[in-house]
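Read the structure below first, then the notes.
Excluded from the complex is one protein chain; the other protein chains are retained at their positions.
Every chain is named by a letter (A and B) in the order it is written, and numbering of its residues begins at 1.
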Amino acid sequence: MLHILLAVLDLGGTFVFAISGAITAVKHRLDIFGVLVLSFAAGNVGGITRDVLIGAVPPAAIADWKYIAVSVLAGLITFFWYPVTDRFSNEVLWFDAVGLAFFAVAGTEKALVHGLTPVMAPLLGMLTGIGGGMLRDVLVAEIPIVLRADLYALAALAGAIVVVVGRVLHVSPIATTIVGGGLCFALRFMAIHYGWHLPTAWPRDDTKS
Amino acid sequence: MLHILLAVLDLGGTFVFAISGAITAVKHRLDIFGVLVLSFAAGNVGGITRDVLIGAVPPAAIADWKYIAVSVLAGLITFFWYPVTDRFSNEVLWFDAVGLAFFAVAGTEKALVHGLTPVMAPLLGMLTGIGGGMLRDVLVAEIPIVLRADLYALAALAGAIVVVVGRVLHVSPIATTIVGGGLCFALRFMAIHYGWHLPTAWPRDDTKS
Partner (left out) sequence: MLHILLAVLDLGGTFVFAISGAITAVKHRLDIFGVLVLSFAAGNVGGITRDVLIGAVPPAAIADWKYIAVSVLAGLITFFWYPVTDRFSNEVLWFDAVGLAFFAVAGTEKALVHGLTPVMAPLLGMLTGIGGGMLRDVLVAEIPIVLRADLYALAALAGAIVVVVGRVLHVSPIATTIVGGGLCFALRFMAIHYGWHLPTAWPRDDTKS
């Protein structure tokens, strides 16, 4: 049961993140193959990194054809209906928040299953959520938006922590998954809607060397 | 026999990709050590990533001194005879196409040997071919040319698929290696010679946010 839930969350997150990768690629005028590579990278590199770090090789995204199929599908949809996808770019932001919630929760569960401690598992959940987006932006030579966006990584971490606390308190995984994912989505939703920011530090000099 | 063939293809691919890394480093005025680091990265990171993903650790490029020796040799040749290397930059493009063919084929064979499915093995072959070039460009803060160049990744994928189809049909590995590598090289050659491009998507707005 938990197994199926994890798989659905993982593939759903892969799909929405792959769309974000494809949109970035189209905006930078990559050709269709570049679009598919960025779809795959954005949708799967967070999970692949997690799997390599916890020793689960070959990673699910490599061993199971469903991940690449979902990524390619998302890339093709974006490529051929870009004007449509672009008009829905606000909706994409919501999809992305859903993907983040899926990945943060599923990544944390998988890390716990592989024996990581309750301190480190949420961090791997967060990495699952932000890893793909970081590589997506690095590949188009930009500073990852994940490192600057409103409460992005923090929302992922909050959802991941809920999952771990639930596990320690022996709450049903289904319940913690829903609450953790919901919290992650809600935080990200509020951050976008109300423009919540985390503070930056003090260097007020405008000239950046 | 297949073992020796794989080793020769792998080291040959490493050499020509290491030269491409060194040329990029010299163009960005890195010092000799930076040149050697980029030689190693361009020549080996595709294969290292493949080995980590299929669980073959330590990766061949780390465990076997020949890979680093070949990379350093390529870096030193480029560094000390740069004006000569540069005059042959068109030839380097051909070498690079040879390297791509070598890596795509050898990477696919290795993935099959380690038990990956016929669906995923060609993707790992392609990754072996394009991974080093991607890191090379990311390290000098540019969008990887691999993601934009004429039929680059697609040529690698086509060659890799030939290897897998041959394996499924029980054709001799030597034959599929030659046909697959030849197809990859031919596609890349035609793409450079005739300026073949893959299509890009529709965003015709010139202002890129």
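Please note the rule applied: a residue touches a chain if its C-beta (ideal position, glycine included) is under 8 Å from a C-beta of that chain, and two chains touch if they have at least 3 such contacts.
Computed from a predicted structure; not experimentally measured.
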item	value
Sole contact to the chain not displayed, among A:L5, A:A63, A:I77 or A:M120	A:M120
Interface with the undisplayed chain - residues on chain A	52-55, 116-117, 119-120, 123-124, 130, 134, 138, 141-144, 147-148, 151-154, 197-203, 208-209
Interface residues of chain B (partner: the chain not displayed)	25-35, 37-38, 48, 52, 57-59, 62-63, 65, 68, 78-80, 82-83, 86, 138-141
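Note that only the chains that are shown with their structure count from here on.
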item	value
Centre-of-Cα separation between chain B and chain A, whole angstrom	29
